[in-house]
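A single protein chain has been removed from this complex, and every other one stays in its place.
Letters A, B and C name the chains as they come in the text, with residue numbers starting at 1 for each one.
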Amino acid sequence: MLDYFDMESTLSEEERMLVDSARSFIDGEVEDIGQHWIDGTFPMDLIPKMGEMGFYAPNLEGYGLPGVSETAYGLLMRELEACDSGLRSMASVQGALVMYPIHAFGSDAQKEEWLPKLGTGEAVGCFGLTEPEHGSNPSAMETRAEADGDDYVLNGSKTWITNSPIADVAVVWAKDHTEEGTPVRGFLVETDRDGVTTNKIDEKLSLRASITGEISLQDVHVPAENVLPEVTGMKGPLSCLTQARYGIAWGAVGAAMDCFEVAREYATDREQFGKPIGGFQMQQQKLAEMATQITLAQLLAHRLADLKEAGEMRPQHVSMAKRNNVRTARDQSRIAREMLGGNGITADYSPMRHMTNMETVYTYEGTHDIHTLIIGEDLTGIPAYQ
Amino acid sequence: MLDYFDMESTLSEEERMLVDSARSFIDGEVEDIGQHWIDGTFPMDLIPKMGEMGFYAPNLEGYGLPGVSETAYGLLMRELEACDSGLRSMASVQGALVMYPIHAFGSDAQKEEWLPKLGTGEAVGCFGLTEPEHGSNPSAMETRAEADGDDYVLNGSKTWITNSPIADVAVVWAKDHTEEGTPVRGFLVETDRDGVTTNKIDEKLSLRASITGEISLQDVHVPAENVLPEVTGMKGPLSCLTQARYGIAWGAVGAAMDCFEVAREYATDREQFGKPIGGFQMQQQKLAEMATQITLAQLLAHRLADLKEAGEMRPQHVSMAKRNNVRTARDQSRIAREMLGGNGITADYSPMRHMTNMETVYTYEGTHDIHTLIIGEDLTGIPAYQ
Amino acid sequence: MLDYFDMESTLSEEERMLVDSARSFIDGEVEDIGQHWIDGTFPMDLIPKMGEMGFYAPNLEGYGLPGVSETAYGLLMRELEACDSGLRSMASVQGALVMYPIHAFGSDAQKEEWLPKLGTGEAVGCFGLTEPEHGSNPSAMETRAEADGDDYVLNGSKTWITNSPIADVAVVWAKDHTEEGTPVRGFLVETDRDGVTTNKIDEKLSLRASITGEISLQDVHVPAENVLPEVTGMKGPLSCLTQARYGIAWGAVGAAMDCFEVAREYATDREQFGKPIGGFQMQQQKLAEMATQITLAQLLAHRLADLKEAGEMRPQHVSMAKRNNVRTARDQSRIAREMLGGNGITADYSPMRHMTNMETVYTYEGTHDIHTLIIGEDLTGIPAYQ
Partner (left out) sequence: MLDYFDMESTLSEEERMLVDSARSFIDGEVEDIGQHWIDGTFPMDLIPKMGEMGFYAPNLEGYGLPGVSETAYGLLMRELEACDSGLRSMASVQGALVMYPIHAFGSDAQKEEWLPKLGTGEAVGCFGLTEPEHGSNPSAMETRAEADGDDYVLNGSKTWITNSPIADVAVVWAKDHTEEGTPVRGFLVETDRDGVTTNKIDEKLSLRASITGEISLQDVHVPAENVLPEVTGMKGPLSCLTQARYGIAWGAVGAAMDCFEVAREYATDREQFGKPIGGFQMQQQKLAEMATQITLAQLLAHRLADLKEAGEMRPQHVSMAKRNNVRTARDQSRIAREMLGGNGITADYSPMRHMTNMETVYTYEGTHDIHTLIIGEDLTGIPAYQ
């Protein structure tokens, strides 16, 4: 895989081994992801296998989690997304959006109950923040929680929730109307509770090898001990998003790298007009540009990891990296696809699949435009969202 | 539909009526094209209905064909592709790639046999030029014809053939090894002849609402009267491509127009941060750019029609229009999709479907890069294909 | 000059002759415009010569003005800017920003006094709208007029005024504080009046072959008969801008066409690696793209002329054409320059001069961004300037 500025030489032995084992896993265990994409299915057998490999929140510590470096975690996301954004999304949601908030904001009982079985993939989690009418502005959420004796009663609906139809537990963010100011709180909602329904969204043309659904909450009772005790306000969900976006910033690099390798190989194999098409200037231009943009994205991801490891990473850093790297993957996957000519529109080659996936990745976890405005505010001191 | 520079005022009454009837047809007869796309099926019931409407080669005359203006024909392609590139492809192949060469190069017997039933959609045709190893350079084709008594025997394989699995007849281009210099000739090959197989290509991620397949020819005997008598050499297939590309240059405008209307409506309806997203500068920028690019593409298509009507259209004009207009549709459909946020990745809205279709359209009938080089040669006098 | 889609065939004989005579004039009368650019001077001898040729407001009628077609007028602007934006600016200011408002909004006496001598170039005019603190939002202007007996007293300062240092008369827009609501009014201010100073701006790095200055007004008395009687409010200056922008939309095409011709000639002459650089794919790609973008800009300008001639042109049409065509000239001049390699950075070739000029043209008469928002408002019904 492309490593033009030799970042491998900066890795630790452990990091290198993790890359190798992730690649072996994908080569050995993931069968015909293209067909899954066409069929709109996730390879369910991978869920426990990925747990066994330690792919869920390996950067956390305790509860059997290995606490690998942020670079190692990033490299893992990269390798998973080199296969398909669906795999990386599985790991992102489980690790960064479910295990992370339980780890960071949960009670000891919550941690003990959930982290081990989420870590192994015995249980599947999902993250309920986005609502039908509130995508880019989640703080306007309408889902509400009200105290009812020792319980809370939840009402509302969430959508675009990765894995909701297959999840055992949902981290649901809702406004607590019991308290003044209706602060946002996180609730662990088991999906088999009365009043919870999780319809699957079938008509996707992107990220089809990933399950997406809604969460409908109608008078759902959850006990008070299901509240995440250590966080109040939008800081809760936003800090989860920062973790997940970090993984996306890395993951997108993987998708782009895979596209590049496929395009390079095709260009050196495929002959037209009597020579490999990789020998034509216009095709070299595409390869040179892809290699450059991928190298830049790699450097950004690596530097982001260093900042995270050092405790210096700000959410705005993540915004810049998510925004840039996903755009790179989006643009370069399209170039790779076009280099493959007619063959490029099939599931036999990965670029078009990555290209379509990138439309989701460009949009979720903060759209490209929202990240633009986050950076813009950071640079000028003036918010311009409204 | 967007008509910012009021081209409608330049249309004849007949042209305006044709636009209206095409729109009515699509509204009334085409059901859930998005589901067809997901399922990888073409709405077969439309084939005779489109014939009844006169959508196949209406710009030709005789044999019951109405001989409408080139502008009218272009507008029809535009309206069909505003629905889906699959519909326009159906009409393009039937009209420009099958009926056109029979009309232009066929014997009277061939015309009488085929034009009426192709015109009504009673029969379906396909066009066999591209081969697995020869996409951008068709003159290197390997399919061969050899005389055997009064017959020709054809051997070879063609691929990326729209409608081959459902076609009754294929216009197959092959090198005639009976003659010195092995000139290219066109053959009308009924698909029920011995030795003909037409496998469907299933794994497409683009233009899924259109049937694509191969044509395999193994010792296929066709009588000499199935040769198109009036053309020899690459001029034959290339002149067909000019006709089809003309339709694509118009069709792509339709796809882009549809994306624009969907995005504009979404932007004025969808509220975030307390107002329609169409009121935000970054979204207006997208709409303004889409409207500009579409207006330019419209003007190019209209001017191309005038040149064609006047007999002044050169293949290089078509190259410029196909190249520019498809790129516009490809780029602007992506922008439209991103404006729709999460909803934009579903089949409930057309932009992502158009966006994926455009990858095929960008590639077939001369890739974007090949058209670049055709124009480049025209401007410099120097061929740079090799 | 490039005319890929043969728009010449749509011209009248008169229009064709005007193009020819403009080209002859530039070839014969304009000496070393590159040196003027370096020196920061306008070729003053051209002012009356351009008048003699009828280059100032030829689309107006009466007072000795020929009343040519809007297409003819556009073609003239195109040919002037193919030489240098400075020449076109001279004609635009004199014709569209000074003669036009006098013609449209002036009294008979004003017309009789000024139109003949502005038409011949005996007198030079300028247009005072923009203020140091109010560029994109001219309605916030601070320049004020107050009645004092039969006179008005003007105070304020204007900047970025083409030709102010050499003008005999300025059309100054000011808020009339005598009236309720302080409506904007136009004043003909002779520059030799007490209190008028017109400093030249020397430090320009763009449009250097054009004189730009300020207008400072300190207690300047003008008689009431110097008010333009027939217009009140921002409609006055804005309608002038529409006229001038129309000319720019055409002029920019000329700059781009000149760049293209220089680049094409260079590419077919200059050899590297044993052949003309125009034979390399990456250079053909640049030429093909230039030719395409120029063709689109030409079609947009021609259609705009037809709408104007028919009385159907809206200011938003002009915004789209100015915005698109100037961007095209800005982008394509840069490509042309890069094709010329080292030679491209000199005044011996026009592209870099055009490229730097385009920065001004991109900014004046409504910046690119303002036109984006004008179109955006038109498409959505929502203003987003603030």
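We take it that a contact is a pair of C-beta atoms (placed from the backbone, for glycine too) under 8 Å apart; a residue touches a chain by one contact, two chains touch by 3 or more.
On a predicted model such as this, the values are computed, not experimentally measured, just so you know.
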item: Of A:141, A:172, A:253 or A:300, the one touching the omitted chain in the full complex; value: A:300
item: Residue, one of C:47, C:75 or C:352, that touches the chain absent here; value: C:352
item: Subunit B residues touching the omitted chain (full complex); value: 280-282, 285
item: Positions on subunit A contacted by the hidden chain, ascending; value: 4-7, 9, 264, 267-268, 275-276, 278-281, 283-285, 287-289, 291-292, 295-296, 299-300, 303-304, 307, 312, 317, 320, 323-324, 371-373, 375-377, 379-382, 384
item: Hidden partner interface residues of subunit C, rising order; value: 34, 37-38, 40, 130, 133-137, 140, 159-160, 201, 203-207, 271-275, 282-283, 334, 337-338, 341-342, 344-348, 352-353, 355-356, 359-360, 362-364, 367-369, 372, 385-386
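Throughout what follows, only the chains that are shown with their structure count from here on.
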item: Central subunit by CA centre of mass proxy; value: B
item: Gap in Å, rounded to a whole number, between the CA centres of subunit B and subunit A; value: 38
item: Inter-chain centre distance, subunit A versus subunit C - centres from mean C-alpha coordinates, in Å; value: 51
item: Contacts with 2+ other chains: residues of subunit C; value: 280-281, 285
